[in-house]
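Sharing a structure with you now.
With one protein chain held back, the other chains of the complex are shown just where they sit.
Right, chain A next:
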Amino acid sequence: MLTTMALSTHTTSTGFLLPSIHSAPPFFTQQPNPATEAIVIEQWTKLILSYARHRNLFYLRVEDAETGGDWDEVLRNDRINRRLPPTHLSSILAGMVAKNVATYEPAKQTRSVLLYWRLPEEWAEVLHQWASTTGQMNTIMTFYEITDPPVNSPLTNIPLPLLRKAITILAKSNRAQIIAIADGEGL
């Protein structure tokens, strides 16, 4: 008698469609075969960035694998009783940093990353777009006005380190007609 386990996708309560590989028990284990593990890391990377974009999450910490919180829908699968162990997550994060789709933030530690589900260059474009469409070119704004505008923008809640990077990029290409001051700090 042949039974096939057809792995299926699953939509979470926040409306995110988990890929079918997420229903495979071995997906959560760090694979001893390096070629296999490379595939596992690639799939987790895609999944993490996708989810972060969906929920507008910017940080992922190794400890998120243990404590409940924003990342539960992805780091665990209660339907098959599996969780991603912190050691495996740590290894995945290292992979993402190496691929430049994340960066260790704050610097000089390896437990927490800032995710680039949009690259800093892309954020720079978003910032430029937003400033021109809201008629704020050539004005002086505080960082706060960018991250917490009265009307939600794609930049709402963007972490300061990422915002700074975006501004630096704009300044380099001489398109920064925005001068932003953070609480009295000059640029």
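Assume contacts are C-beta pairs under 8 Å (C-beta built on N, C-alpha and C of every residue); 3 or more make two chains touch, one makes a residue touch a chain; residues count from 1.
Note that contacts and distances are computed from a predicted model.
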## Note on the structure
Looking only at "6-phosphofructo-2-kinase/fructose-2,6-bisphosphatase 2", "Vacuolar-sorting protein SNF8", "Aspartate aminotransferase" or "Beta-hexosaminidase", the name UniProt gives the absent chain is "Vacuolar-sorting protein SNF8"
### Message
So one chain is hidden, and I want to know which residue out of A:Ala24, A:Val101 or A:Leu119 touches that hidden chain in the complete assembly.
### Response
A:Ala24
### Message
Even though one chain is hidden, which residues of chain A still touch it in the full complex?
### Response
1-7, 9, 19-21, 23-29, 31-33, 35-36, 38-40, 81-83
